[in-house]
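In this view, the complex is presented without one of its protein chains, the others remaining in place.
Coming up: subunit A.
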Amino acid sequence: MVELLLLSRLQFAITVAFHFLFVPLTLGLALLVAGMETIYYKNKDETWRRMADFWGRVFKINFAIGLVTGLAMTFQFGTNWGAYAEFMGDVFGPPLAVEALLAFFLEGTFFGAWIFLDRSRQKLKAFSMWMVALGTNISSLWIITANGFMQNPVGYEMAADGSKVVMTDFFALLTNSYVWYMLIHTLLSAYLLTAFLIMGICAYHFLKRNNNEVFRKSFRIAVAIALITAVLLPVLGHGYAQYVAELQPAKGAAMDAVWETGSRVPMYLIQVPDSSTGSNSVQLLEIPGLASFLYTGSFNGTITGLNQLAQDELPPVGMVFWSFRLMTILGSLFIIEALLGLYLQKSGKLYTSDKYLKLLMWSIPLPYIAITAGWIVAEVGRQPWIVYGLLKTANGISSVPISDVLLSIVLISAFYLILMVFEIYLIKKTVVNATGAE
């Protein structure tokens, strides 16, 4: 059973991680391309048409994989997480079905329309892209609503025999405080990722001294978005940390590796947690009371330590801790890079600042890493629960032959690998070949 659990989790991790590589860019680019299409419709300025064309091409390649790998997620709930599906169907099913009705149909239908409509029907083309953007962004609301229940169950009661949850209040599901925190955090990080990808691609062309108006304008928009989102994310994250510490004490304590309950808990700039001893093997550069402040809002606040919590209900501390650290460090880097970009652009030095441009290019993967790390904090941090406090992950799996799961992991991984190579090849070709003048 242990192997089956491990394999089921591995399969889920592979499918969701791969799917989620394509989602954030889709969310951000859809809105930007829709905006470009609309401005071109209004002012008939060729620069905007070229921008819509170029970023639209990137969007198309990215969107197609996001769409088809999303299918794998729906399948997973039945194939590998059947017990979870039975336990949660009453609550989890409706948001998923509504997502299909409200979001997927918009995306699927209007994506086709946007691609195949030519510029003689620009108004419809722009409209179609707005519908795609609306669809993708609505979609995130519904999937986070479903996920929100797994993090913070509300509006339900247990069935008399304890076999499943039954929905009692749909409105409570929608107004779940966790959902709104997470939705804004997720959308902001998606927009940040989009902005950094655009900045990185523009930087590549600036380095080639190909700094025409298409890339200049794109950069100006992207750097503004990057700055706004990079600053808002930690501000929001601060509120989120306090919220999590209250909602899921184990996740909160693991994020900063607080082992013993106490008030005026310090934060260490250098810290290495060790689960085997239930303490930190290294802790240096202490800032008194900062952890208390971050997690409770007061420097004297009390944090419940990991050693005082139920030991069989702790997440893997190291994984959560390091992911959280990585995310926050990258988050700070994003603010610096965005500020620097704004300064260089305003002072007119941007197009010749080769070091900064190279930095931007190499920064393209960083938001992806930060988002994955954040996702690990949120989802691994809730372990061993699949539905917090109600159902353990171990009890959520389907009982299927291990060989079947193994075979499917190999099949899907191989297939995803091919897709990945193909996607990178296509995007790279699109980006490298673009001159901004076509």
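A few remarks follow.
Throughout what follows, contacts are C-beta pairs under 8 Å (C-beta built on N, C-alpha and C of every residue); 3 or more make two chains touch, one makes a residue touch a chain; residues count from 1.
The working rule: contacts and distances are computed from a predicted model.
Missing from the rendering is one chain, named in UniProt as "Cytochrome d ubiquinol oxidase subunit II" (options: "Sulfur reduction protein DsrE", "Iron ABC transporter substrate-binding protein", "ABC-type sugar transport system, permease" or "Cytochrome d ubiquinol oxidase subunit II").
Of the options A:L67, A:A126 or A:I376, the residue whose C-beta touches the omitted chain is A:L67.
Within the complete assembly, A:F111 is the residue of A:W55, A:F111 or A:Y178 that touches the hidden chain.
For subunit A, the residues touching the absent chain in the complete assembly are 60-61, 64-65, 67-69, 71-72, 74-75, 77-79, 82-83, 85-86, 88-94, 96-102, 104-105, 107-113, 115-118, 121, 124, 164, 166-168, 170, 398-401, 404-405, 407-408, 411-412, 415, 419, 422, 426, 429.
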